[in-house]
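In this view, the complex is presented without one of its protein chains, the others remaining in place.
Order as written gives the chain letters A and B; numbering starts at 1 within each chain.
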Amino acid sequence: MRRALLVALVVVLAGSLVSTAFPAPVEPLRIGVITSLTGRFATFGKMQMAGYQVALEEINRTGGIKGRPVELLVEDDASTVPAALSAAERLIAKGVPIILGTYSSGISKPLAGYMDRQKRVLLVSGSADDSITKPGSEWVFRAKSVASTYASTLFDLFQYLREQYPAIPLNTVAILHGTGAFETSVADGAVVYAKARKYQVVAREAYDRGLTDFRPILNRIRGLNPDILFMVSYEEDAVAIMRQAKEVNINPKIFAGAAAGFAIEPFIKGAGDAAEWVFSATSWTPDVKYPGARQLYEKLKKAAGMEPSYHAAEAYMALIVAADALRRAKSLSQEDVRDALKATKLMTPVGPVEFKDFLGFKNQNPIPMVVEQVQGGKFVTVFPASIAPGKPKYPTPPWDKR
Amino acid sequence: MRDRLKTLAWLGAVLVAFTLYPWAFPTKLNLGVVIVLFAGMATAWDVLGGWAGQLSLGHAALVGIGGYTLALLSLRAGVPPWWGLLAGMALTGAVAAFWGWIVFRLRGPYFVLSTIAVAEILRLVAINWKDLTGGAEGLFLRELPRPFGLDLFNRTVEFYLALAYLGVALLVAWWLSWSRFGYSLQAIREDQDSAMAMGINPTRTKILAFMVSAALTAMGGSLYAIYLSFFEPHIVLDIGLSVELALIAYIGGAGTVFGPTIGAVVLLAAGDLFRNYFQQANLLIYGILIILVVRFAPEGIVGGWHALVRRLIRPAPGVPVEVRGERP
Partner (left out) sequence: MTTFLQVLMTGILTGGVYALVGIGLSLIFGVMRIVNFAHGEFVALGMYASLLLFQSLGIDPYLAIPLIIVGGIVLGAVVERVFIAPIIAAPEHVSILMTVGVGLVISNLLLFGFGAHPQSIFTWYSTKTVRIAGVTFSGPLSVSFLITLAVIVGLYWVLTRTEIGRAMRATAQNRDAAELQGINTGVARMLAFGIGVALAAVSGTLLLPVLYVIPTIGGVFTLKAFVVTVLGGMGNVLGAIGGGLILGVTESLGAAYISSGYRDAFGLIAFLAVLLLRPAGLFGKSRV
């Protein structure tokens, strides 16, 4: 009996010695992600996942977070609010230090409200609606640009063109926008900037999405002869608007697109020659002059298996920011993660990141947008000059003179 | 009388069982609130759709009015949510009275079509009349007063509020199952002309049923607004929501006390359980289920259950059996 006990003791001692020689595998750090893998927004969810994957690879290649490899706990919100809220509840129960999400503003808003009440950190990675961080909350952060920046950036472009070409009068604006939350908020912003910078808004037309024929509205706007046609539409409508603008023969000096619809590849493919000369504001382009932008584009393209949209870049940026904060955080408690995020000062291939409180926003990164223009069937980034390689072509010739 | 009390006892049992939910599933409270709210709203829909046989595909409008009334009164006039809820119920009751007075003179599928049209118009109004409704941006319920110190945004509190709501809805359905009013609804559903011959005024009765259904739905809508805290027309005024309520009630068993609740529990819980496989196919499955139910089991899950029970206790031929009185 005593022999057996002695043997057991030796085995145990030997085992513990052995185990210190081979340390136990490091527990990976899991970051929560909520995105639309299925449902209406699935294509955007796919883009977000591509961005997250590229960022994840980079993070793990550079040592993970405090020596721990990073994993993503991905939950599908199925493009609906109830599923997103349940997903957040699940992730919180699993104790993730931070949650990233989602694409649609309609879902991010209730999600932000919920996370605020639960006192958990949310880093908004894909939604642009101003109201998510305005007035916002101490627990909700957003690194990507907000909806109102679409309008302010384009009006900065108009100002620039006014100064560069003083002989061409640029005074009247007609605004055309979808009735969705995002489109309306951008249009509201446009009205504010127009008034502030002395443009006259000659028309403001909203259309409901669906089986939409823009010809009646475009006809009416044509009669008002605006210098600028300011459009806020999603992809499908953007294509239809430009095609019908050509048909109806409406000829403003500037076609300005202030939403996703005008800034992605399918727009050029769908509208064909009607897309030429159109300006659009967007968060990010592959040729913008931030360090590493072009390489990021190549990686995103590979990860997505197709032309990546800026949503992929924004998702990439969000995860990079999250990892950076977690590396600096004193602990993984929500208060420490929140404080670490607040102290962020980072330059990424998608732009600079700092979380500030300004103009009613809270924890919002004042990241600028860029303007691209369709030149020769391709997007060229043309403004602002400090980060754009190209130059705007102006004024837009009438349809029959192209 | 015995039947009546038996159903009431079951009702109590169901509610008691539900009260244990937050203790049993503390990490699935979001799902729980949604299940209970939808069970209540489907029961409310069923008052008109199942008991009275008037198929409405526009009930989202009533959910929306309930939600918006509570939210707008709270945000614009500081009215506490319990008054806002009652105001929403009163408003929808009035809307239903007016709406019903207009369309119940029509028969056939015209009522159904009118419900779709009215709900759509309301959605467009909510989107376009920004000054009133906040437009497509929607509304944000940031703060709400705390009755008895309770935080209305706490999911457990919301669960019990929703449960109270379900209790009210079930009591109404229970009342329909033995009251004269309930019988006149069923008479109209089965054969409107014969009902008239019996002295029932179909238009007036349908309007009353609609008012009850509407107010009850709005009650759920108000609670749903609190749960979401941030909602837009697209979420609460969408025709998809109307269809979902109708299907939940129907698949569970229209015209029965517990059918809609069973439908909500089965469909929504299964949707969550199988979300990894079926998330995308959720609506597809609803579609397939409704086709199957309509074709093979028009009385839904409840009917199927009764049929199964009957089958199991089928006596030997020749032996007389006391069959529980049941509705066709």
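Keep this in mind: a residue touches a chain if its C-beta (ideal position, glycine included) is under 8 Å from a C-beta of that chain, and two chains touch if they have at least 3 such contacts.
Please read all numbers here as calculations on a predicted model, not as lab measurements.
Partners of the chain left out, restricted to shown chains and counted across the full complex, are A, B.
When you scan A:P28, A:P169 or A:P216 for touch with the missing chain, the hit is A:P216. Only one residue from A:Y52, A:Y193 or A:Y207 touches the chain missing from this view: A:Y207. Here one chain is not drawn; of B:L15, B:L75, B:A97 or B:L113, the residue touching it is B:L113. Contact with the chain not shown here comes from a single listed residue; of B:L75, B:A97 or B:A281, that residue is B:A281. Within subunit B, the residues in touch with the undisplayed chain are 49, 53, 55, 57, 102-103, 106, 108-110, 112-114, 116-118, 120-121, 124-125, 127-128, 239, 243, 246-247, 250, 280-281, 283-284, 286-291, 294-295, 298.
Subunit A residues in contact with the hidden partner, per the touch definition given at the top, are 39-43, 179, 205-208, 210-213, 215-217, 219-220, 222-223, 235-236, 239-240, 243-244, 246-249, 266, 269-270, 272-274.
Quick note on the criterion: only the chains that are shown with their structure count from here on.
Measuring from the averaged C-alpha position of subunit A to that of subunit B gives a distance of 38 Å.
On the subunit B side of its complex with subunit A, the touching residues are 27-31, 34, 124, 127-128, 130, 135-138, 140, 153-155, 228-232, 234-235, 272, 275, 279-280, 282. Interface of subunit A with subunit B (complex): residues 37-39, 42, 76, 78, 81-83, 85-86, 88-90, 93, 106, 109-110, 112-114, 117, 129, 131, 179-181, 183-185, 206, 208.
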